[in-house]
Every structure is written in C-alpha cells, then in structure tokens.
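With one protein chain removed, the remaining protein chains of the complex are shown where they sit.
And then subunit A:
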Amino acid sequence: MTATVRTGAAAATSAPHTPSVAVRRRRFSRKQYRTGGWNLVAVLVSIVMGFPIYWMLLTAFKTSSDINRTTPLFVVTHPTLRGFREVLGDEIFRRNLLNTALVTISAVLISIVIGFFGALAIARFRFAGRKVFIFAVLIVQMIPLLALAIPLSLLLDRFQLKNSLTGLVLAYLMFTMPYTIWTLRTFIANIPIELDEAALVDGCSRWQTFYKIILPLVAPGLIATGVYGWILAWNEFVLANTLLLDNRKQTSMIYLLVFQSSPTHGADYGGLMAAATLTSLPVVTLFVLFQSRISAGLTAGAVKG
C-alpha cells in the first residue's frame, strides 16, 4: 500500500509533464501487480524458512505410527502429548532444564551487575587505560569458547569447581560479560551527559545521580542485554559439554544430544522433538516478547549467539 503511494508520488515528480490520469492508473496497477509478485515470493520464503519449526512442532504432537510412515504426514491427524509426557516424565530432563535455568539466571545477573559498572566507567569517564579496557572487552568476544575449554577446565579443577554448576556460571561469564559491558556502554552513552550535570548542580550526590537519572533511563537497555545474555547462556553447548560430566548436572542442550544418540531413544523423534520444543520455548518466548529491544541491543553490541 505505502509502496504504491510512494512510487505514485515519485512518478508524478519524475515525469517532466504531469502524466495523464490514464497513464498514472496504468502505472499504479503495474506496480501493484509487481508488489503482488513480491508478496508471493515472501510467502514462499516464509514457508521454506518456517518449515523446520513447523516440522518440529508437528512431530512433537504426532503419534509414533504417524511419525514412522514412509509417506510423511504434513498435518497432525491424531494429536498426542505422548512425546511431551515422555520427556517431562524423565527426571533427568526436568533436572537438566532446571540446571539450565539456574546457570543462565546466575550468569546473566552477575554479568549485568558487574558489567553495568564497567559500562558506566567507559561511557562516563576518561581515564588512563580506558582504551586498553575497551580493547580487551572487544577482543574477548572474538575468542572461540572451545579454545579456552582446556585451560578453563584446568582452572576449575584446581578450585574443585569442575563438574559443578558454579564452575559453569563462572565459565559463562567469559562470554556474557563482555557483551553486557559493550552493549550497556552504548545505552549509557546515549543518555545526554547534561542530565547528570544538571542533577549534580541541583545538589545530587554521584550516587543519587546514578540512582535517580542513569538507572531509570538505562532500564530498557538492561532488559535488552539481560534477555540477550539469557539467550547466549541458555543455548551454550560446548562449555557445558566439556565441564559437566555427571548427567544429573548437565544442561538441556546436552540432554538433547544424549537423547538422540542413546540406543533406547535412537529413532524416537516424537520425544526428541518434544524435548527440543520444550528446550527452545523459554528462549523463543523471551525473544519474541522483546524482539525490538533485542535487535537494538544486538546491533549496539553487534554480537550474535
């Protein structure tokens, strides 16, 4: 709709003489025709892009006889909750889901509190070593987690934190913290410094300025970084797989892999897709709820998981 109006206006200004009504109408319809074509392409792309998610949900609700048919069924005829009941009935799965939540929440909270201070420092102060600090924060984001898995496991072992969720939280700080600092820095930098100055002139202490001015204004940024940090930590697999050995201590990502490759569950796609759905549900929900905030925060920090 807007496209048609826009090009109509463009056509009107572009033509040296005002086009006749007949010509304009023909241009409109050609344009609409073209937009219709692109709409069709968009629908086809959406179907292709969305198909894997559709297939996951579909399989999760299918009966096993419907799953193992030589002719795949593209709709669900006898919806069943068997897959969900199976994995939710598995004590290990519930335990692993809880572990994932605990580790994620702890890593995000610690990163936000500590990262906020760091972000405040680089956004509001000039000090010797500021560039070095920024450089360190940026470079850390580029290090492959896998590369540090060996020394991290040595370090955690030394403090008897290997195979413990506390150890995993510490390891996760390695990627949640730099992202948090860098993104919050952008959000704080966007708050006019005049607001701080006005507050200071009006007799606020530094602490009050922070508490009454910066904190409320940066709240949306805190949500964006928190949600994105949540996504990063929730989806992490490599470190959890390297650092956690006991299956009751593992996270849901590892559960998925073990489920898929265990002989008893081998081809149980219903259960696997139910577990996959349940595992991605918290992330998808948060993502969809806060998507505009996340996009802003993401591009502010220019990082993806």
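Annotations for the structure displayed:
The rule we apply is simple: contacts are C-beta pairs under 8 Å (C-beta built on N, C-alpha and C of every residue); 3 or more make two chains touch, one makes a residue touch a chain; residues count from 1.
Assume contacts and distances are computed from a predicted model.
Of the names listed as "Cytochrome P450", "ABC transmembrane type-1 domain-containing protein", "Sugar ABC transporter permease" or "Phenylpropionate dioxygenase", the one that matches the UniProt record for the absent chain is "Sugar ABC transporter permease". One of A:R82, A:R95 or A:R124 touches the chain omitted from the figure, and that residue is A:R124. Interface with the hidden chain, as seen from subunit A, comprises residues 1-3, 6, 10, 13-14, 34-35, 38-39, 41-43, 45-46, 49-53, 55-56, 59, 67-72, 74, 110, 114-115, 117-118, 120-130, 133-140, 142-144, 146-152, 154-155, 157, 170-171, 173-174, 177-178, 181, 186-187, 189-190, 192-194, 196, 206, 231, 234-235, 237-238, 242, 253, 256-257, 260-261, 269, 272-273, 276, 279-280, 283-284, 287-288, 291, 295-296, 298-300, 302-304.
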